[in-house]
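Shown here: the complex without one of its protein chains, the others still in place.
Note that the chains are named A, B and C in the order they appear, and that numbering of residues resets to 1 at the start of each chain.
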């Protein structure tokens, strides 16, 4: 029987499957046994109450969805008083997710959320639709470096930096986060996208543009996980378009140590449990003893680079 | 009956439907009447013969495909001697597509390809998989400005700059191209992506990474067309994931004056013809007299921005 | 190939399967693979779907809903589920019924199903209607799709010996759905239609005032029309009659975390957002601002 456990720095997860921030809450306990998950990732919180963006907040697109929720939150105090104890009824490690207006605020938030029971902090520096006050700091390496460094200086908790696929030079951003002391990188948040309703001529989202998630984005994020894993030495967490166990394997081969899963929970609320079971079967069938061995196991070193030689063999 | 004609600067097309470079050749005359198309866009050529990238060159992914063809070409002379006369057997305007090693070479290519019969030049400054010698100049505004300006200085043909969705700041790149004298912007080329075969642990493409096209990418490119159309005053040509007539309408509402169509030709070789027929029916059914009136017709000016007011009405 | 015969991971409880081994006993909501028993047109826009149900699904209460994975009506997949409120619960036969209007791709896809097809539903979801013991007579007001939502609460009232007046609104008589359902529980039926003007706000207001005068309106229930909801809300306020409204909103998760399905409510003069899927779909009529 395969050992499904994985390590993200000092933190050990029973298996590599976590929900993605914003797609999960303890309300999922209504439908699945959430103690089976590798870790629980909470919805992003910011210091004060935020209502979020205007409706409609989501629209279906080919192979996924776009959303512009706008990070609604009841604020940090509510998280600490109500949500944290709620999460701690369950056994998996808890990853808190924070957002802030600026670097100062990120630093203060990281300090204030470092309560007992929080096992890691994911800094959401990459929300594409958050307003006002900017938000997508992960578009640039210098902002990323600054925020990660300041967060690092005030907490002993593992810090995971959640990157933005909208960045033009995502490897540079990843390197900046590593350099500044991030313990892991979550790759990635949603891709900025749009849909217009041809019947009404109106944007499908109240916010006009929104973040794209679901199976459609997987090949793009896969490439980013692959490029980033080659460049950094801290663990990478793959996040984008996972809809079955083979997608998790693919992300691990590309370089991920674990994964976060968003959209597919909406389509099939039992998906994460099924994925964990299927990962076990997939590994057992192939005699893989430790799933962690799949991380960065892509066989790309001996690929044929001569065009004529490649096109002479097989496919 | 609707007037389907559209103008891209001085060039008038009978309808807004063009094939995307690299997905089309006169070989399509085997299966459709290519005289019905708005224009013909040729495969990208560079000065000298290029073999392209190692196989496998394409893989199926959710809602599309990834490819790493690597711009194989028989070279400029062959284009002028053989392909150009071949294209001129057909009535639609011909758009030549060029690629080059550097800005000098782009300038010389633009000059040399400005032969009679070429109705516009699309400069492919955005191929994500072309090697060696770089290629994705459209990642940066300064490279884009430089190349467009130099191309502009040597040709009287309309110049269309094909942008890269991999750019972090695509609006800046678009503005640079406009400033430097581009007559139109093609938005966009493919998105860099990857697939790993979980059976063999190998990248599905010989080139490891490749360009993503097909319905999956439409919401991303739609957002770019929308953002760019708000910023520039030259025509924008939407390209990415179009698979039916409503997708064309959606791109036009977002700001496109015409569209280019790639992937869906592979799935259904009759798709472009069907789209042209369906555009006519769609407009006629709604009493739209000129399809060109749909360009930038998105109704986004009077959208409710107050969150509570929005969520109190309808959806 | 994937290990199971699906592409998108899922581990639904299969109705009729001997053991629910994979499904934690404590969960109240279930992803369930039901089987279609019937799926017939009731008029040119609405279909009536009957599926087999598991014990957990059968525990659904009036006003709750299921999140339905509709098959494709064309060659493309669908990526969101579609919420459908429960229309009837047949505990004896172990069946659930839905009444739905074919509007877009999802519902047109649902319309392609036939007996024996598998239908994946998630539920029961949300907070349904409540029926207070002190109420002797209630008034339900439904229009269009809202009629479906009104049926189970009316039935429950009937079973508990509570008198029901059902004001059924529609474009014309042929869209007065499920009249028999209301008749069967002995409800007083007041059809109001557009073609003869009886569905006009003034007329419905007059009907409601008469019911209030008659002592037939201990509580109000409504769904399906913003116009008619406003009348009920106003009269409810005027006469202090408690009221409940079932709301709709685009949904993604249906379970609470995503915050896609928010609507604005007014509580103590303050505007607040609530999630239709978990804080509703049934809300206090006085707090609602519009259907």
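We take it that contacts are C-beta pairs under 8 Å (C-beta built on N, C-alpha and C of every residue); 3 or more make two chains touch, one makes a residue touch a chain.
Because the structure is predicted, anything quoted here is derived from the model rather than measured.
The chain not shown here makes contact, within the complete complex, with A, B, C.
Within the whole complex, the absent chain has one touching residue among C:24, C:76 or C:290, and that is C:76. Note on the undisplayed chain: of the listed residues B:127, B:271 or B:294, the one touching it is B:271.
The hidden chain makes contact, of the residues B:22, B:219 or B:238, with B:22.
In the complete complex, the residue from B:104, B:281 or B:306 that touches the missing chain is B:281.
Take chain B: the residues that touch the chain left off the picture are 22-25, 27-33, 43, 51-52, 55-65, 67, 69, 72, 214-215, 243-246, 264-275, 277-278, 281-282, 285. Looking at chain A, the residues touching the absent chain are 307-315. Where chain C meets the missing chain, the touching residues are 1-2, 5-8, 74-77, 104-105, 108.
Simple rule for what comes next: only the chains that are shown with their structure count from here on.
Listed by label, the chains that touch chain A and also chain C are B. Centroid distances from chain A, each centroid being the mean of CA atoms, peak for C.
Relative to the centroid of all protein Cα atoms, the closest per-chain Cα centroid is that of A. One simple way to say how far apart two chains are is to compare their mean CA positions; for chain A and chain C this gives 35 Å.
Centroid to centroid, with C-alpha atoms defining each point, chain A and chain B lie 31 Å apart. Each of the following residues of chain B touches two or more other chains: 307-311, 315. Among all residues of chain C, those that touch two or more other chains are 249-250, 262-263, 273.
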